[in-house]
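All protein chains but one are shown at their positions in the complex.
After this line comes chain A, so read on.
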């Protein structure tokens, strides 16, 4: 059924009210996390759009603190898995153990049974373990023995990759990386932010404790509303133009990019770009998507979905460079 002007107006008002928690959440998280607003914003996009986030950044950038704080603010269950080369799939998903008293096998659930998972340094574990996690992310259920367990919603995985120390790591294959809705690259805080971080950490009273702001149910309701956010056909075409420009740059007067791109964004890229745009519009308390929303999430949705050729790598051309060229060439509706 097509939305009328009245429907969108009502939806806008509804979302305006329903999204009020976003500001509260940001305020609460701001008590513990200094700077890294961008990372927190992307975590919320992932949470609202039912996507998972791959985070790339050097150690010590408050990745664990961010997701732990988010979990506390939503009153969710948090779990951290440190990926190591000797980790086994059972260490992640759980296993059957023998109970001598009862003389039977019992299920022992793994750390993946939580609302918020921090998969730290995912590229340090072998492919078997990575696959176990990624399958769980996709299917949102785990089978241990003969029993299948649904994972509790909301379920958000924040996986981290360390861009340095690549020795002894297992790089995620393109098909696996594609399962993450967003790949966020985070940098160091500013000098002023870091000064505040020092003060906060050295405070004799300890760090501020995050209070629950909303419940997981509220997040589930918000997710439903995110899907309802109105996306005009003009925006849909804009999203498609961006994704298709990564596949056929020559059709967008970007022939120079053709030798630099080995493969472009998949249909999953279009879906995720649309979903993330809707989530961003929701966070901006709007019931409709505007081109700014698409532009804002574009880099994080697309950077791990554009394959670079050897030529591009030789010339130090990054996916971000390519996406910038595309965004500067595709006409905004």
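Couple of notes before you dig in:
By definition in this document, a residue touches a chain if its C-beta (ideal position, glycine included) is under 8 Å from a C-beta of that chain, and two chains touch if they have at least 3 such contacts; residues count from 1.
As a convention for this text, contacts and distances are computed from a predicted model.
Within the choices "ATP synthase subunit b", "Oxygen tolerance protein BatD", "Branched-chain amino acid transport" or "ATP-binding cassette domain-containing protein", the name that UniProt assigns to the complex's undisplayed chain is "Oxygen tolerance protein BatD". Of the options A:31, A:223 or A:295, the residue whose C-beta touches the omitted chain is A:295.
Although one chain is not drawn, its touching partners on chain A can still be listed: residues 3-5, 8-9, 12, 230, 232, 234-235, 286-292, 295, 327-333.
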